[in-house]
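All protein chains but one are shown in place.
Coming up: subunit A.
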Amino acid sequence: MNIAIIDYGAGNIKNVQFAVKRLGYEAVLTNNEDFIRTADKVIFPGVGEASSAMNKLLDTGLDKVIPTLTQPVLGICLGMQLMCKHTEEGNTKGLGIFDVEVFKFKGEEKVPQIGWNQIEALEGALFKAIKEKEFMYLVHSYYAPLCKETIAKTFYGDWYSTALHKNNFYGVQFHPEKSSTAGEAILNNFLKI
């Protein structure tokens, strides 16, 4: 299986590669369009600030590539947020794959949310054999509200989307590569879609 991890210079993405390796697969860090288009699975990670990450996608032309991919694609954390229509962070236009906008947490809770929180109302193949209220590791200040594409939700001051799904595209707000054995199981589910 060819697994591409999109490398566009947005933060630490080696951990995703390491996690895939722990599952027994080799993944390639790449920004090469041909490799990405022909890969069996594509992972779109991202850590950092939205507008500068989006600029890197624009510079490399990956903003045109990602939305037209046809194989299973998994966006992680900022990757998921950039797959949405728009994010409040840096007032950034997203790739528009998911029909939802991303907002900053406003309320009594501490921001960023850092730590382990529960995912609920799990739907679909990504969460096969994952138990309701499983704990995932999250680090973020911005969130996608609940919408018709929500396949997992989490409570932090209010309910929001911790996973989205549309056609061949999946997005998770949590870090499966850092969420112990349950996170690795979700990553493994994705690789088996």
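In this text, a contact is a pair of C-beta atoms (placed from the backbone, for glycine too) under 8 Å apart; a residue touches a chain by one contact, two chains touch by 3 or more; residues count from 1.
Heads up, the rule we're going with is that contacts and distances are computed from a predicted model.
Asker: Name the omitted chain as UniProt records it, choosing among "Imidazole glycerol phosphate synthase subunit HisF", "NADH-quinone oxidoreductase subunit K", "assimilatory sulfite reductase (ferredoxin)" or "ABC transporter permease".
Answerer: Cross-referencing UniProt, the chain left out corresponds to "Imidazole glycerol phosphate synthase subunit HisF".
Asker: Could you pull out which residues of subunit A are in touch with the chain that's been left out?
Answerer: Touch with the absent chain occurs at residues 11-12, 14-15, 18-19, 21-22, 47-49, 109-118, 135, 137, 139-141, 155-156, 175, 177-181, 183-184.
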